[in-house]
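Apart from one protein chain that is not included, each protein chain of the complex appears where it belongs.
Going by the order they are written in, the chains are A and B; count residues from 1 in each one.
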Amino acid sequence: MTSVTDISHGKEFLARGNVYLPHIVVIDKIIDETYDTRTFHFNFKDEKLREEFTFDSGQFAEYSVLGIGEAPFCISSSPTRSDHLEFTVRRVGRVTNALHRLGVGAEIGFRGAYGNSFPLNLLQGKNLVFVAGGIGLAPLRSLIWNVIDNRDRYKKIDIIYGARSPADLCFKYDLDTWDEDKTVNMVTTVDKGDESWTGREGFVPQILEQVAPSATNAVAIVCGPPIMIRFTFPVLEKLGFTPEQMITTLEKRMKCGIGKCGRCNIGNLYVCRDGPVFTYAQIKGFVSSEY
Amino acid sequence: MKNREMEQRLRHEAKTWLEEGKVDYVIGFEPGSLKFTTTPLITKDKDDIDRLVINPFMVNNLSVYLTEIKGRVGIVAKGCDSRSIISLIQDNQVVREDIIIMGIPCPGLIDLSKVELWLGRDRDELDDITRDGDRVVIMVDGKERNFSATEVLFDNCLSCEFPTPQEYDVLLGETSSLVADKIASRDKIKKLEGMTSEQRWEFWKGEFNRCLRCYACRSVCPSCFCKQCFVDESQPQWLLPVPRWQDNLMFQIIRNIHVAGRCTDCGECERICPVNIPLRSLTKKMYELVGDLFHYQAGMDKSAPPVLTAYEYTDAEDFIR
Partner (left out) sequence: MTNSKKINKKDIGGLLKEWSQEFTVFIPWRESGVAMLDKWDGTDTGFIDWYRNTVKPAKANFFPPMEEMFRFQKGREGYHIELPLDEHKQLIFGIRPCDARSLAILDMTFTESYQDPYYLPKRNNAVLIGLGCLKPYDSCFCTSLGISPAESTDVDLMLTDIGDQFLVKEITQKGKELIARASQVEEATEADEARAKEVRKAAYGKVTRRIDTKAISEKLLSCFDNQDYWEKVAAKCISCGICTFLCPTCYCFDINDELVKRQGARFRSWDSCAFPIYTKMPMENPRVEKWRRVRQRVCHKFEFYPMNFGTIACTGCGRCIRLCPVNWDITQTLDKLPG
């Protein structure tokens, strides 16, 4: 597939040694984003890997608590700020609970970076509309910082972000910074506010429709819970975005992360190998609600 | 009643139920895609009803579908199947008013793997198998081979105590002409009872080394109706979902304990195991234990509480030390 809607890698991956062996990384900072979400700052234990490792915004890795299990999370830091790496975890199951029980200094396994990345070449010179919900901001955050750190390559930036309640907003420190940034239009919303909330209220797709960013020379990048994604695409279409102008990053149950175990497929595409970044045109095709 | 007449009556009834809107689905048996095989037919369409059959190979326990189908169902049930249905009613998994049971008095079903063992040939190499009362006639290589029914019926059929359905709305045919051989049906269990516990442990270790954890035994069992099986839990993780003999053995033991008092010895688990683990040696033994300890047989009384969820003052307490 070589059409412009296909943004999967096509790179030949050269595995050095055993691709299933995790590298050891050490946690050096923990930030509580919300009552059930944490961001971990970490670095490779091995000095050489620390220098050599590179990744692109949108890629993910498989993180292990050895003996408990392994789970995929995007790398939520930007490759433009690579003195350390970050990933963000919501506590929902066996592995994520085990991760939340770890403290600074703990060692975990790291396999990656896997998957494709946001197509920066397609985004340059364009107006960017970021639409995110809840913890879905994590993969977009890597791209947003990447873009802001190379600000002159891109045109307008709109960020529309929402969560269920003020207590569920993630990366509040980033939201504040982006709000103060005059070159960024930061719109934050919650589904339902509390007594102290003075900002907007409404679901992300609704607010997106109100903000109504222009589709001319624009690309929309969407990430959030599947239900939010399913409601956001029609709104973008209404605003005039074509399926090739809509990019999303998907989440599926994964194990191997390298396109072997068969689990994460949408049609003939594997989210771990041909994704997790897809254009709407790629996945709209023949699969009904498999995402 | 001959099979042909029963089939006609079955098809007539089933068609009527669909036409009159008495049921949403009919579940029965139709000829399979392989020789001497039947396969479940689950349909809303009255044009499919003419495919329903009654023959000596209708092994499936159709009650397994009752816990997943939404709607009213007309279901074909043999003796053991009807008891599975009653067991499901006892567990509040099926509402009696939502089903119409077509009972078939069962003469026992032919175990093809026994036939294959006797003849040294596979089932697709046989020309014909017919049941005639207490004899079974098999045509192979143009020649006729005769067997007594007790030589080729399933082990659980040989020990069947209730071949005529316990609960039904319509009964096809008169009571069953089952040929039983209770002693032969307990051969394997008797052998195990005669072993020392070390020998038994080695035996089961050998058997469960072959287990692949395909979970067919769980999927085909009507008593395994849990929405999420204990092996699929990750918090806590009771067993490693890896086919080591230790985990395999533990899975089967715990599964047996979970279905104790619900299992009606339909024999499906042992029939379908792709690696021939003699699962009935566990389930049947459990069935007998439940009978000995609690004087209870599964699926006989739809108003009775499931045996392991009810407490009687007269229950045995000698195991409490």
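The rule is short, and it goes like this: a residue touches a chain if its C-beta (ideal position, glycine included) is under 8 Å from a C-beta of that chain, and two chains touch if they have at least 3 such contacts.
Source: prediction; values computed, not measured.
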item: Of B:3, B:16 or B:37, the one touching the omitted chain in the full complex; value: B:37
item: Positions on chain B where the hidden chain makes contact; value: 32-35, 37-43, 60, 64-65, 68, 113, 117, 120, 122, 124-125, 207, 210, 212-216, 218-220, 228, 232, 240-244, 268, 271-272, 274-277
item: Touching residues (missing chain, whole complex) on chain A; value: 12-13, 15, 17-22, 24, 45, 64, 66-70, 92-93, 96, 107, 109, 225-226, 251-253, 255-256, 258-263, 265, 267-268, 273, 286-291
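Basically, only the chains that are shown with their structure count from here on.
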item: Complex contacts: residues of chain B adjacent to chain A; value: 234-235, 237
item: Contact footprint of chain B on chain A as seen in their complex; value: 69, 93-94, 97
